[in-house]
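Heads up, one of the protein chains got dropped from this complex, but the rest are sitting where they should.
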Amino acid sequence: MTAGPHTTHVRVRYAETDQQGVAHHAQYFVWMEAGRVAFLRDLGFPYDRVEAEGTMFPVVEASCRYMSPVRFEEEVEVETRCRSVRSRGVVFDYDFRVAGRLVATGSTSLVALGPDRRPVRIPEALARALDRGTL
Amino acid sequence: MTAGPHTTHVRVRYAETDQQGVAHHAQYFVWMEAGRVAFLRDLGFPYDRVEAEGTMFPVVEASCRYMSPVRFEEEVEVETRCRSVRSRGVVFDYDFRVAGRLVATGSTSLVALGPDRRPVRIPEALARALDRGTL
Amino acid sequence: MTAGPHTTHVRVRYAETDQQGVAHHAQYFVWMEAGRVAFLRDLGFPYDRVEAEGTMFPVVEASCRYMSPVRFEEEVEVETRCRSVRSRGVVFDYDFRVAGRLVATGSTSLVALGPDRRPVRIPEALARALDRGTL
Partner (left out) sequence: MTAGPHTTHVRVRYAETDQQGVAHHAQYFVWMEAGRVAFLRDLGFPYDRVEAEGTMFPVVEASCRYMSPVRFEEEVEVETRCRSVRSRGVVFDYDFRVAGRLVATGSTSLVALGPDRRPVRIPEALARALDRGTL
């Protein structure tokens, strides 16, 4: 994978809408996660394997700005970028687009924890790969 | 707890609605689970402890019939009954009511698994309690 | 589209897992919906348009049998078949497979409602298309 943003797509499910007729705002955090997981997979570090090998990455901070609603059946492009990697944490930024138009932006901070949920260093190879993936 | 049905309440959350303006049908299975968990808790077998002690109860069959939609902010009464207990499995039935009116019914079958996900017998004391809770 | 089953794929999201380390059982109903919606889209009747044109299809009965758990990041093949079409209702069956292995089956019955939530006939062209899509 070359450095730079990673793109994945989600299509808005009926179950993800609410009675305003648009995707519920909490759903975007699930889509950020889908984008992040696809990013890691394409980077060669599928997150299921990362966890199986003993490091989990809980989210410690998450935010989202919603500019335009998205609707059932719309295809949402999720662009995921690694903003920064430190020894024990990593920050991802996200842009959501529908038909090329920016509809929301988000950000999540994650930390590396061991199986006992104590902070650990991000595995070296993953840290390097994330760093290369950072613009 | 005396034998017989157990009652708990859930209030329909905004996130649980869909663009039809009613609670999404998949949500009822989450409410059945909430009813079942409350039933076990009141029976003296909180499910978090049951799992921590080594037995989990995955759902192997689930069904729901929807008679009338339920809406945001409505309070739904979930009546949970244990229909049958066998050595390795248990069946629960559910009635959903809003303001006394039956709006849906459901059923779930669960089996007992050990930490390795292999079938085990339901712990003796829990089986007896469930049996007493069965009409 | 030729007659016969329709296939779509979902990848298990992290948010869809529960503390048993497998996809939560309620999630399968969301996947059935995704399969059904993709089936309708490929049939030429995107469900967003069907609703916009005045007919909605709430689920009045749903069931699922779970044979094997599915895990985070696994790709689940959802095969959707229209079992029967009547004037006011339609039944879909579903098979879930992971790597070719059947892991769950499900079924949903839906009825056609007008904007006022009263029963209506399924739009003629859609009924015919569903009928052709039925084995």
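Read from first to last, the chains carry the letters A, B and C; within each, the first residue is number 1.
The rule is simple: a contact is a pair of C-beta atoms (placed from the backbone, for glycine too) under 8 Å apart; a residue touches a chain by one contact, two chains touch by 3 or more.
Note that the structure is a prediction, hence the values are computed from the model and not measured.
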- Query: Which of the visible chains would the unseen chain be in contact with across the whole complex?
  - Reply: A, B, C
- By the document's definition of touch, the residue of C:Tyr28, C:Phe57 or C:Phe72 touching the omitted chain is C:Phe72
- Message: Touching the absent chain: which residues on subunit A qualify?
- Response: 19-20, 22, 25-27, 29-30, 33, 51, 56, 58-67, 69, 117
- Item | subunit B, residues in touch with the chain not shown (by the definition above) | 13-15, 30, 33-34, 37, 41, 46-48, 71-73
- Message: Take the complete complex as the reference. Which residues in subunit C touch the chain that isn't displayed?
- Response: 14-15, 17-22, 24, 26, 72
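Basically, only the chains that are shown with their structure count from here on.
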- Item | Relative orientation of copies subunit A and subunit C, as a Cα rotation angle in degrees, nearest 5 | 180
- Task: Could you name the chain whose Cα mean is nearest to the mean of all protein Cα atoms here?
- Result: C
- Item | Chain centre separation in whole Å, for subunit C relative to subunit B (CA means) | 24
- Query: In whole angstrom, what separates the CA-based centres of subunit A and subunit C?
  - Reply: 27
- Message: What's the distance between the Cα centroids of subunit A and subunit B, rounded to whole Å?
- Response: 33
- Note on the structure: Two or more other chains are touched by the subunit C residues 30, 33
